[in-house]
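Left out: one protein chain. Kept in place: all the others.
Just so it is clear, A, B, C, D and E label the chains in written order, and each chain counts residues from 1 on its own.
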Amino acid sequence: MVSRRHGRGLEELRALTIETGVLRHAEGSALISMGDTRVLCAASVEPGVPRWLRGSGSGWVTAEYGMLPRATHTRGRREAREGRQSGRSQEIQRLIGRSLRAALDLDRLGEQTITVDCDVIQADGGTRCAAVTGGWVALALAVDWLDRGGAIAATPLTTQVAAISVGLSGGMALLDLDYDEDSSAETDFNVVQLGTGKLVEVQGTAERAPFSRGDLDRVVAVASAGIAELFEAQREAVGAERAARR
Amino acid sequence: MVSRRHGRGLEELRALTIETGVLRHAEGSALISMGDTRVLCAASVEPGVPRWLRGSGSGWVTAEYGMLPRATHTRGRREAREGRQSGRSQEIQRLIGRSLRAALDLDRLGEQTITVDCDVIQADGGTRCAAVTGGWVALALAVDWLDRGGAIAATPLTTQVAAISVGLSGGMALLDLDYDEDSSAETDFNVVQLGTGKLVEVQGTAERAPFSRGDLDRVVAVASAGIAELFEAQREAVGAERAARR
Amino acid sequence: MVSRRHGRGLEELRALTIETGVLRHAEGSALISMGDTRVLCAASVEPGVPRWLRGSGSGWVTAEYGMLPRATHTRGRREAREGRQSGRSQEIQRLIGRSLRAALDLDRLGEQTITVDCDVIQADGGTRCAAVTGGWVALALAVDWLDRGGAIAATPLTTQVAAISVGLSGGMALLDLDYDEDSSAETDFNVVQLGTGKLVEVQGTAERAPFSRGDLDRVVAVASAGIAELFEAQREAVGAERAARR
Amino acid sequence: MVSRRHGRGLEELRALTIETGVLRHAEGSALISMGDTRVLCAASVEPGVPRWLRGSGSGWVTAEYGMLPRATHTRGRREAREGRQSGRSQEIQRLIGRSLRAALDLDRLGEQTITVDCDVIQADGGTRCAAVTGGWVALALAVDWLDRGGAIAATPLTTQVAAISVGLSGGMALLDLDYDEDSSAETDFNVVQLGTGKLVEVQGTAERAPFSRGDLDRVVAVASAGIAELFEAQREAVGAERAARR
Amino acid sequence: MVSRRHGRGLEELRALTIETGVLRHAEGSALISMGDTRVLCAASVEPGVPRWLRGSGSGWVTAEYGMLPRATHTRGRREAREGRQSGRSQEIQRLIGRSLRAALDLDRLGEQTITVDCDVIQADGGTRCAAVTGGWVALALAVDWLDRGGAIAATPLTTQVAAISVGLSGGMALLDLDYDEDSSAETDFNVVQLGTGKLVEVQGTAERAPFSRGDLDRVVAVASAGIAELFEAQREAVGAERAARR
Partner (left out) sequence: MVSRRHGRGLEELRALTIETGVLRHAEGSALISMGDTRVLCAASVEPGVPRWLRGSGSGWVTAEYGMLPRATHTRGRREAREGRQSGRSQEIQRLIGRSLRAALDLDRLGEQTITVDCDVIQADGGTRCAAVTGGWVALALAVDWLDRGGAIAATPLTTQVAAISVGLSGGMALLDLDYDEDSSAETDFNVVQLGTGKLVEVQGTAERAPFSRGDLDRVVAVASAGIAELFEAQREAVGAERAARR
């Protein structure tokens, strides 16, 4: 029988908070905490789009991901000093970007780019999922900013998007793994889902033990239930910020 | 109704060949062709293991992935000249390495490293899947080489591993996408499975339209059927090489 | 007559807070806010010293400095992605490291290294000075951690160190410049002082108008008065953390 | 008395084959085998020329050279991963580019660029020479492609170009060195010659023993005889491809 | 009592020579020797300005700094080979650039850029100061070149600028430190001053012992006296070159 820190249930999220308006300069910002994992998300609006979209009328949303050197148990190397982003950082920021774009109609954004920077202040597992969930809040607030400024006719946001990890351990599915659970799980899944209930990314990796099609099905069900709670927290965070601005 | 090139059925693989012993110097090598996609796989055995495994008695298997500049429709830039591997290349070679390791007992390998280089000679979709499937053949032949040399007591290979892509297009699941199909598919899945029937990686990415849990289930079923054929081809290739050596 | 934001006096610091224990994993940590400038300081203790100190019995203290891309008014490029730290970042982290080392007896530290990461969360002028001031707090708490663990016989800390900027504008000396003031100042000084009253760094740069020896003298006097307040805040921050641990 | 592998004569080429049309996407391609050395040559036509030729009406031909990590006896490092092309790779690709340009009238090409990628699949000495010889075939086929498309008025090809190595060993000149011969030769020459009989590059390097003017003269004579055979093979390869297209 | 090499007084400069016209291609050049320190300064005039100045009508002056590998006691690594400029080199070239710009009215230069390359041929302490002092001579001669060519209406040069180091050692201020003195000094200052007597940069760094405000005052006085001699030598050098051109 698996026992989790703080008496958490198998399908229970860690303590979750999303604080908005944490950066004075960013068009949208959110600090998301999932247990001890903390990710600072900043959405920046800039004119123009990448070369391959110029003249198309379409906008662009992209993400960058980083981790402060001492976000982790032992200090990691500063990527700027290494002279390159790790393959892991690049893989994660590509996932975040794809996930956020699935929740927008880029045509309605017009030829401008929103970059969502997700910087991990403290890491305790699940940083890429927290980045997607918090990144959507920052993105939604940046869209509000555009709307207030009259820069868009109709909101490009079409739905919410959030992400959660699930692990298989001793035959059981555990929702929202912390670092120790992630390290000992036999298999690790990341599930990204839209507010419509549809999936945009499912990534399952057998670190220690391969998994069956039945496992996969069960994992996605557990993830969906958790993501419903994340959607609720996102709506509260965005609503609070909007109320504060009125 | 979807129509595929060469009258291929929805759940039919492209023409598949695996040629072995194609490189004189490598301990194991295979040239895999899936339709017009061709990947050259070379397994190199070297003494020693990465720092974090030294003294553990365990071996290591890793992969590197590259694409010749003119493997593609329009010439791509040479990564060596760019001064870095793209994030895409790094992401793919991490996937190949994880997949191959799932088919071995690294402890039985002892403190040596097998590097599987997967270089795309010609690209027409599905290069990462072809690299996993062909890479396993090169790996198995390198293990044979070790065995012939008396360098291992028992084979570290525990099973086969192969991979295939599946796309969702107009509500239908298409096996083994070529480049044009991949570009127009609404969702793209890569499935990596062991000879035991268990899964080691499932990656689904909604490029255009999100997918349901039912879609995911169907996709994995279609992939499994295709992978069974890949396993057959792998066994034939390894068997032919072994026969030739006797 | 110069008028400052929030009715601040010419020789008055911005609102200053130093929050400690903000990072769960770091041996010492502090989040310093000076007006809208916010710098997260994390001190990490690691065994060993750089090559040139091995066998000397002496320890080492070094600093790294970074700025989150959206710390600034307009988004800056991520240095990890650029493939290198800017000359400015390197110059600043060398200054922070030298300043912190002036407050320690490295021999008493023994052959271990303390790295102080200073990451700018939000920038509004004076980030390097805030990094020195907050960095000392993180360093002092890491020394406390070593002391609690019995890893040092006597504290290597010999005094406090803090830093402040002063600008010359229209003939007047302004303490603790914010970004707008810094941009319009004729000359910009950074002064680093020890708890003993002695100076460890004085850097004066005439951006628009050169300065006289009398100006320099006046600037250092104004800086010293401001630094006395920083020392008070450092002592309170460290004292509060120590009280909380008892 | 020197004895060569497979009973080869001193002035005899290794087994030579040039296979054309090996890459579906490239405008011209050739796989050249000289003994165990195999180089894949792909010619890509792209609009435009480098900056310094813009507006001149002249075209450009350039080459890039690479070696797959396991082309060699022991695995080499992947240059893309090293973050840079080696000095050797750069030196070789500059030689190939110069040699190919000597066989063209760039003015007749118009403002387009042909890049010839030469990737060594298997290395057993003489890779740069094989790259020049095979590269000319790929180039000639790309010119045919331009001609069929009506993109050029008159062929820019003015002659053939091919290259061969010669070594001095124990006072004797050996044609077309393999890797073992190259490693033990006292001096190593690479000779590049045009179909007109004129030379475009002669590079002689005394690795172990310096050479006389008489040696140099004899070496060039031996090389010229070998290159005549290479010209014949080039013409056959191009002719076969042209015949297949009719 | 401090004793200096060659019986030099505490406030005495080392043997100083400034040779002009040493590079045939540069618009202005100077080889400055201060004791055994030798820096070659070359000013290059190029049309255009950096992006942020385009259309402003203003010119730009910038500096680059390098050190030949064997300028120093033991051979240093070649920065071009390391793949990057050190933080120290970047910090120094930023200082040189700022100092030179303080002596010009960039508006009068018009939209052209003068780059002053300062390359250390031999190092014996004080290279950055020698680079500022010699760099001004090269700059002044490049301005003369522009003037002779009629490319400027009025000289953009508004004054001279020169720099000198001062060290504190055993309570005494030593002017113009050589390498050994610099290594043993307790504190190291670099002072940059204009021909008007005003200061443009003061940098004091306590390497071993912190310093008082009185020390700082004294150091600047000693530096000013030394800089007066540098100004004299600059005027002589420029005058000699002008005389030679007449």
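In this text, contacts are C-beta pairs under 8 Å (C-beta built on N, C-alpha and C of every residue); 3 or more make two chains touch, one makes a residue touch a chain.
The structure presented is a predicted model; accordingly, all values stated were derived computationally and were not measured.
The chain omitted from view is touched by exactly one of E:E12, E:D36 or E:D217, namely E:D36. Within the full complex, the residue among D:A151, D:A206 or D:A240 touching the omitted chain is D:A206.
When the missing chain is restored to the complex, the residue among D:R4, D:R81 or D:R98 that touches it is D:R98.
Remark: the residues of chain D touching the chain excluded from display are 84-85, 87, 90-91, 93-94, 98, 102, 194, 196-206, 209-213, 216-217, 220-221, 224. In the full complex, chain E touches the hidden chain at residues 23-26, 29, 36, 40, 42, 44, 46, 64, 66, 68-75, 78-85, 89, 115, 117, 119, 121-122, 124.
Assume only the chains that are shown with their structure count from here on.
Residue-number overlap of contact pairs with C-E passes half for only one option from B-D, A-C or A-B: A-B. For chain E, residues touching at least two other chains, in rising order: 84.
Because contacts link the chains only in sequence, without closing, their graph is best described as a line. Taken pair by pair, the chains that touch are A-B, A-C, B-D, C-E.
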